[in-house]
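This report concerns only the one structure given below.
A single protein chain has been omitted from the complex, and every remaining protein chain is retained in its original position.
Labels run A, B and C following the written order; every chain starts at residue 1.
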Amino acid sequence: MKKNILKNDGVQSLLASLICILLGLLIGFIVLLFINPSGAGEAITAVIKNFLNYSKAATQAKYLGNTLVKTAPLLMCALSILFAYKVGLFNIGAAGQYCAGVALSLYAALAWGWGWLPCMLLAMLGGMVLGAISGLLKSYCNVNEVISGIMLNWIVLYLTNMLLTNVKEATSPYTFVLAHKNPSAILPSLGIGSLFNNNGYVGLALPLSVLAAVAVWVVLEKTRFGYELRATGNNKNAAKYCGMAEKRNIILTLVISGALAGLGAAMLYLTGYEQWQCSTSSVPGMGFNGIAAAFLGGLNPFGTILASFFIQHITAGGAYVDKSMYCVQISDLISSLIIYLCGFVLFIKYAMNVGIRKREEKATLKEKEQSETPPADANTGKGGDQ
Amino acid sequence: MDRPYAIEMVHITKRFPGIIANDDITLQLKKGEIHALLGENGAGKSTLMSVLFGLYQAEEGIIKKDGVEVSIKDPNDANALGIGMVHQHFKLVECFTVLDNIIMGVEPTKMGFLQKKEARARVMELSERYGLKIDPDALIEDITVGMQQRTEILKMLYRDNEILIFDEPTAVLTPQEIDELMEIMRNLAAEGKSILFISHKLNEIMAVSDRCTVLRKGKYIGTVETKDTSVEQLSAMMVGHDVNFHVQKKPAQPGEVVLNVEHMTVASKMHKKNAVRDVSFKVRKGEIVCIAGIDGNGQTELVYGLTGLEPVAGGKVTMCGTDITKMPIRKRNILGMSHIPEDRHKHGLVLDYSLEDNLVLERYFEPEFTSRAGFLRRDNIRKYAENLIDEYDIRSGQGPITMARSMSGGNQQKAIVAREIDKDPELLVAVQPTRGLDVGAIENVHKELVAQRDAGKAVLLVSLELDEVMDVPDRILVMYEGEIVGELDPKATTQEELGLYMAGAKRDEVKE
Amino acid sequence: GNKDDNGGKTGDYKVAMITDYGDITDQSFNQTTYEACKAFAEKNKVPFEYFKPNGDNTADRVAMIENAIEKGYNVIVMPGYAFGGAIVEAAPQFPDVKFIALDVAKGDLLEAGVAAKGEKYDYTPDNWDLSKYVDMSNVYCAIYSEELCGYMAGYAAVKLGYKNLGFLGGMAVPAVVRYGYGFVQGVNAAAADMSLTDVKVNYVYGGKFSGDADITAVMDTWYNNGTEVVFACGGGIFTSAVDAAKKVNGAKVIGVDVDQAGVIASYAAGEGADQATIDGYKALTVTSAMKGLYPATFDTLTDVIVNGKWDNYKGKIVTLGLVSADDPTLNYVQIPMESTQWKDGAFTKDDYKTMVKAMFDGTVKVSNDTSKAAKDFATVITVDDQGQIK
Partner (left out) sequence: MVLLLQYTLTFASVLILVALGGCFSEHSGVINLGLEGVMIMGALGGALAMRYMPTNSTPIAMLLVVLLAAALVGLIYSSLLAVACINFKADQTIVGTALNMLGLAGATVIVKAINTAANPDDVSSTIQFAGAKRSFLVNIGSFEFSWFMLVTLILLIVSYVLLYKTRFGLRLMACGEHPQAANSVGISVYKMRWAGVLISGVLGGLGGIVFITAGVSEWRFEYGVAGFGFLSLAVMIFGQWKPTRIALAALLFGMFRALSNVYTGFDFLRVLNIPSQVYNMMPYIISLVVLAFTSKKSRAPKAEGIPYDKGQR
């Protein structure tokens, strides 16, 4: 019997995610119709087209570049969530770890004039420290990482605002423009920018984030280290029983997770794309969107690459919707709908499996009917009482 | 004595992905009888009972109560029909009191407010009538398994259930508690209640049941009158061949000391008193030493201290001449300690790992399974797992890649035993290694233990089951309230004497 | 196919506005600019659309500029100093498009321009020659002297008898800071004129352009501790000040940007209130520090598009402040003639006119140096700088 590719878990995940995306777009479209039927079609295509809204190829390339610039940090946050999730931890603190990455990379770049590499490492360190705090609290004090993550998010937000207030002009809430204050802190382009019509923001971050995805996959699936981490995540008592350092592993997981998120921040802020606004009143959404990307990507690092791009793509696409009819939040609405629907992925896969099985059963039944001579069931009397 | 049927399950078929758990089974329960259900691990007993209790829906077949066909879609329906069940794994809310657990689902209320006073009076009355001693205000998490079981039984009685299902109720009880339970079951039956009783222990079935139905691999094998049958016949029906109940072994030839425990003290998590107090003993090569005792007398903590799961509060432990008192678990393992844990779900397995990954849980870091660069050698792991699965007859749906969670308890246990024995240890610490296993599987585990001994390994067995304690080891150490109160030779002692030691009624000053 | 390079044919123009991070309902400069553009467009039948960038950064602003141009818009109106970088980047790429920026100052352009040339900027605009760094050939920038109307409001308030004042800024952006510093200078000057030494200004930024419970709590604290009037300076942040003021007898606010007496009164009265109630609440607003964002935008567009006078504008950075010594209502910065609560013997319209004249003459100087702290402007008063609420 030939193998049904629909049975492959990866294929199923992909299909399920696609179903979520299509359903999400459809519901979004219906909402648009409700608000104003005349422009709904145009609006939804604008969202989907994103950079394709520009007519010239060069411009398209440039704006594809912009989308990619923001994809890299999103991917990193998604990987941060995914890594922890695979190890049985929910790192909602990724948002704060990301925030710490912003604070430290920008501060080092703007106040101390550090180059990009040390800035990036410092951002990573920031995320790691926060992850470590959550990890220590979890393994030694039994504080749930979700709750410590939420707390730390807020603490870090205020600290970030306080710290970065020192590297801004008095009359502007934004930190200094990096390219002006310290060009050496801008991530190298590696010639990648030239592929995107000399988009100065595109560079090292992109390949680095993809590399990170590969690394996460390899570590989790292929290494002894990943084996240990997942074991600890799934059953920390068993991990202890078989001699793994389960406390260390929990801490390490959150540290790595934090490193990914912190690094993600550096990957955006060290391109000079974004400045920090020093009266920001909530942690950057990147960390939370990372949750979405991780799940839309089927909790698979490679799927997450695509999901991160897609989410960024339609978020950016929202800007091209005709504002006289619809508001920007439309694209947020659509992406959150898609994420909501991602919750049903398990069910969709289950339904697929049931469907496949039913078909197979039918097929085998038919085969049987055809091949078997009328059954001579000798055991008919077995049910009786004696 | 032709009593009418209380329950009839007729031609029940229940399928799960890839398996027919119940294949056209008919079971008839007479009013007032104790009807035993027997079968190997995974034979389909629990499934059949779950169908009766409404947890599963059968694909085919019907259920009749008092001759009338009924539909049981969920436990609600079962309750309404007077069917109650004590589940294999107790279904008690741990942070609730005994009373709350008993009344849950049929709480007496006035305008929605709980009327606990009323409920308490009834519960206490039932408790007295049936001799089921409980403390209604204790939290479940604080009480012994025995009392939990009594709570479960009271739960059924409180509901006036007519049909009582006991799924392996004795697996976790001490011998005394088992005796009490048997007595209670007889009383209940005498009152006219009908009882379905699942057990792997043939002597219990012989002792208490009126009739016995045997299942094998999801199929109905037959129903026999207990008084007309024998243990041998039952076990033959169950596994399809004869089973040896007594462990065959040559006399032990103890060699040098492998494990030396001196004045070990382990603190207790729950109480102020130490759980293990000043315990000293030795285990030598080529012998099986058994720690016997009633559950809760410090055996668990003793093992935790030996294996490093908990720190030791005082004393010294040496293994093969090395002081391991404070050694990390990993190093103990490498030094040659194997450990079949008491709680397979808590410690023994990563339930969401595949079988193969669980089989290398203690060895994944060895060069055979991990390359220098830290990558797992998947091929070797697969090969290794396949060997073990073959060798130890570990049954599962998809072989090495089966999720451990989906395996039956018995097969999960086999996987752990295989893993721990195949490590070729110097010292094997086996804690209740046969808990919940069917006779065939028990026989296999016992054979393995003896084989280890004969291969010159030291084996420390911890067991609550008297049969096992009498049959398997070469020496018995009895633990009572955290201390070793006696050392016995299984060949020179009786179950009664052992019982006296276990109950604390008798004690020696143990030498050393 | 355009004969006259200076335009002059409205049919050739399409006006696009790009919003700053806030949207066109921020009750502040985005909204005013939008309303002015829209009014202009409707009056002259010029196509108009507004665009909102996706994020709060130069790259996304440039993206929207390019998107607007792609759609055929050729007059781009941008409110907010944050557009400095976007102008430096986008203007040279589209020489045929006219860029009109409000609130964008020399320094805002230099920051991006200097870096683009690979040099290091020292944040002192006076040291630099803008033309060397930024191609201004199709750009017109206007900034307002908010410090002047802030001064007027502060001066008037003290003259009208208030000694305990507060400044509640939105976000500390240059325009808001100029308002605030002008206000402090005005208060200080009036106190000095009246030889008062017990005048006090509480000074804080809310960190956003709208009110919420936290900001209201701060305002409650101020009013309860004796603050009599608060200059609520920034978009919708007045809501917090007004909600707090309503609870304390005699507590007042000062409006910003436009004559806010009406807006504030109807907010205080609540939806569906009758006119009498609303009028009653007009007393809540002592005065407003106004800048002529609306007329400036409207007039500039008219001049450029209808009158074809782009040549008069392009390449310039104009500071819009006082243009008339005698008629304050002609000035780009002023306080309202009607709703200000003039008081005979304290501060009257005539007093106001005299003050404006003195300011126009240069007899009264108001500093717009935003590199200082608010305290630095206090000589006879005390400024209690409470930083930022969030």
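Here, contacts are C-beta pairs under 8 Å (C-beta built on N, C-alpha and C of every residue); 3 or more make two chains touch, one makes a residue touch a chain.
All figures in this text were calculated on a predicted structure; none of them were measured in a lab.
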item: Contacts of the hidden chain among displayed chains; value: A, B, C
item: Which residue of A:L52, A:L117, A:V143 or A:A245 touches the chain not shown here; value: A:V143
item: Options B:I19, B:V70 or B:M104, residue touching the unrepresented chain; value: B:M104
item: Selected from A:I30, A:M162, A:V214 or A:V354 as touching the chain missing from the view; value: A:M162
item: Sites on chain C contacted by the missing partner chain, in the whole complex; value: 23-25, 35, 38, 202, 208, 210-218, 220-222, 224-225, 236, 239-240, 242-243, 247, 267-273, 384, 386-390
item: Absent chain, residues of chain B that touch it; value: 50, 53, 55-56, 74-76, 78-80, 85, 87-89, 91-96, 100-101, 104-107, 109, 112-114, 155
item: Absent-chain interface as seen on chain A, which is shown; value: 31, 34-35, 90, 137, 141-144, 146-148, 150-155, 158-159, 161-162, 281-282, 288, 291-292, 295, 323, 326-327, 329-330, 332-333, 335-337, 339-340, 342-347
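Going forward, only the chains that are shown with their structure count from here on.
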item: Distance from the mean Cα position of chain C to that of chain B, given in whole angstrom; value: 78
item: Gap in Å, rounded to a whole number, between the CA centres of chain C and chain A; value: 40
item: Cα-centroid distance, chain A relative to chain B, in whole angstrom; value: 44
item: Chain B, residues touching no fewer than two other chains; value: none
item: Contact set on chain A toward chain C in their complex; value: 53-55, 59, 63, 66, 69, 169-174, 177, 179-181, 183, 201, 273-275, 277, 279, 281, 315-316, 318-320, 322-324, 328
item: Touching residues on chain B, where the partner in the complex is chain A; value: 10-11, 17, 24-26, 28, 219-220, 222-224, 307, 309, 328-333, 339, 341, 346-353, 357, 361-362, 364-365, 369-370, 374-376
item: Partner chain A, residues of chain C touching it in the complex; value: 49-60, 63-64, 66-67, 70, 81-82, 85, 111-112, 114-115, 118, 120-121, 123, 171-174, 177, 205, 207-208, 370-371, 388, 390
